[in-house]
Structures are given as structure tokens and as C-alpha cells.
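For this depiction, one protein chain was excluded, whereas all remaining protein chains were kept in their positions.
Showing chain A:
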Amino acid sequence: MTTQTASRYTAEYSKIETTLPGGSLPWLRALRSDALKQFSGCGFPSLREEEWRYTNVSGIEKNLFEPRLEPSDNQIDKDWLENYRLADCWQIVLVDGYYSAEFSVLAGLPENVTIKSLKESLEAGDGQIEPYLGKAVGIDEHSFVAFNTAWFTDGAYIRIPAKTVLDKPVQLLHVVTDPNRLAATRNLVIAESMAQAQVIETYVGVDQAYLSAAVTEVFVEPNADLTMIKLQCESEKAYHFGGTYVKQARDARFNHHNFAFGSLLARSDIHSDLSHGSECHLNGLYLGVKRQHLDNHTRINHLEPYGISRELYKGVLDGRARGVFQGRVVVAEDAQKTDSEMNNRNLLLSNDAEADTKPQLEIYADDVKCAHGVTVGQLDEKSVFYLQSRCVDEETARNMLTFAFANEMVTKITQKSLHDLVLAEVLKRFPQQGIMQDWL
């Protein structure tokens, strides 16, 4: 071993260590120190690792992204931010890695519902965090999780109490306002037994290079029903690494919609562990243009019998963009009667675009129903001709078909303000925006 650590970030750690929340909590200090050790040992993932073989993250070592030591007092372009604020939602806003009371909208929140800064809750000595933080994902999962665990500055802490149906969705708006900023946030979402809620994660930032590194741990307790939407609209110069790690208890239902539109390079991990009779739906849409690289990892672990999982990820790749889908479904020996389906469909709009798709099924039980399918292809020429024969010019026909392909995932969003935002983000990426709009 050389004395040099695997990452330049490790050397910087001492500068921020004392400012990180939870320093007075022994359990968290221990967790952070283990995470730092884990990260120092291996640094960011390399292409040699199977789970990272399509995604080269060396760019984040070349640029040393720096965390803020305290909340930002930057001026934020409010008109710009307004585009991403959803009407009819509780909003918790994180700016450059810190909770912002100024931008958050939480007045009138029912008393028993928690939507708070994780930092503040830790500092106030909330004993309800320890049983959850670091329990949906371990620091050995991959080094971004270790990195996040050591570095996180703040995050959202959301807890829906048992039997509570939240009347409005919660929007977690993650904003980066500085160039070369590292925003490392840790979020905790707990839907207690029989609770029902919707949580929307939105990632945006200024048109600069920065690094978002977020880990969201999610607990869906017995028979609870949680829908989460992730809308990643980071700057096209930014790096985004975001993982959502879910533990579903017995009969718990979890729906996830993952929209990956922004970033120069983005990696998303969605993992869920299912228990007896839990149900999990993962939907995804990645739209890559120019030189974007969008990597999507999903993992569904069926650990107990009678679980149901359905997964559909779609990708549209233009220019020199590259999309990656690695979907893994594991059915444990005990998980009899599992019913699982996974699909990944990719549309390549240019000769230089690329899609790498790797579905993996690992089945250790014998009485299960599992299916998977993948496609990578161009637009169907028969369909283009059919539309032309109905008077539609070729360019519009191609746009229509591409849009229709993508829109299937957008129409799954029922909440109006969110649907409209996702749709607007999709349309932004279409050259014939006006025509498409007219068509809806």
C-alpha cells in the first residue's frame, strides 16, 4: 500500500469534519468514521467494478468539488426556482446541501407529521433517527454511499405516522447554486404502518459544474403505501449521484417513478427489499442528448413469499448520449410465489447514441413467476410511413413517435402540477415543442 489515499477528497475531510451535524452523537460519529475509512480505502468506483463498468466517474476526482461549511446566503433566482416548485405540495428545500427555512413551505403541516431538517433533528437529539439512519443501506453497498455517509451536511427527515393519509404530496427540492459545489445530502423517509403518502424529490441547479451526492433511505412499514417520484433536472454540466434505498415491510406498497433528464453524468440507484406480500413498482424514463451519460441501476430483492414487482424503464438517446440500464431482480430461496416482471426499452435517435442494457435475474426459489425483456432500437419505419400516409410530414412523424414513446411514462403521473412539470421538461428536449404541445 502506498501512503496516498484513493481519493483527494479524503485529505479535505478534516476541514469539514467539525462542522458536520451529529458530532456529539457517538453512534453517528462511529458510523461516519467507518464510512470515511471505507471510502478512503477504495475511493470512487472504477470501471473494473461490475456495477460500474459502463460509467466512468473520474471527472469528479479531476474537479475537487467543495462542500459548504454553513448554509448559503447566495441570492437565488426566484423566478427560475419557481418553475420547479410544485403547487399543492408541502415543500422542504435544501440549498447547497442545507435546509432552507426561507424557501420551505411547511406552515399548517399536521402536528403529527414530520418534515424537517435532518441536521436540526440530529442536533435536537431526536432519538427516532438512530434506528433508521444507515439501516436501509450499508456503507459497503458502494463507495458513493460511504462517501455520502461521511460527508452529508443535512437532508430531509420525513415521517408519516401510522394510519395517516397525507393530504398533499411532499416535495423535496434540492438546489445547487454555486459552481464547483459539493452538495451531499442524506434523506430519511418513513411511512409508518398503514400510512399513505407521496414524496417527490426534485434535483436542480445553476448552469455550472457541481456535484450532487444524495442518499435517500426509505422505510415503508407494514401495509403502508408510499409513492416516490424523482425528477432529476440538474444542470447539463453537473454530476449527479443519487441512491434511493427502500425497505418494504410486510404488505407494504412502494411505487417509484424515476425521471432522469439532466446532468452531464448521472447515476441513479433504486434498491428495494421486499417482505411477505409487498408490492413494488419501478418506472423510469431517461432522456439523453448531446454528451450526457445517464446510468440507472435498480435492484429488487424478493426476500419473502408472495411479493410482486413490476418494472419498466424507458430510454431515449440522441446525439452522443449514452444510457445505461442495469436491473437486477433477486428472488431468495424463501421467496416462493414471487411474481416479477422487468422491462427496459431504448430508443436510439442517432448513430452515435448508445444504450447499454443488462437485466439480471437471480432466482433461488422454484415456484415463482419471473419475466424480463429488453429492446434497443430505432423508430419503427412502418409507423413513420403510416403517419406520413396520413399527411404528417416525416420530421413531425418521428417527433410524435418519440414523444409518444416517452410520454407513456409521463402519463403515469396523476398529480396535475407534477405531471405538468415533468411534461414541460420532456417537451423542452423536443425540437418541435410547439407542435407537440398542440397535440396534447
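Simple rule for what comes next: contacts are C-beta pairs under 8 Å (C-beta built on N, C-alpha and C of every residue); 3 or more make two chains touch, one makes a residue touch a chain; residues count from 1.
Note that in this section contacts and distances are computed from a predicted model.
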{"item": "Chain excluded from display, named as in UniProt, from \"Tetrathionate reductase\", \"Fe-S cluster assembly ATPase SufC\", \"Sugar ABC transporter ATP-binding protein\" or \"Septum site-determining protein MinD\"", "value": "\"Fe-S cluster assembly ATPase SufC\""}
{"item": "Residue among A:Ser14, A:Gln75, A:Asn351 or A:Ser389 that touches the chain left out of view", "value": "A:Ser389"}
{"item": "Touching the absent chain when the full complex is considered, from A:Thr10, A:Thr55, A:Ser263 or A:Asn407", "value": "A:Asn407"}
{"item": "Residues belonging to chain A that touch the chain removed from view", "value": "380-383, 385-394, 397, 400-401, 403-405, 407-408, 439"}
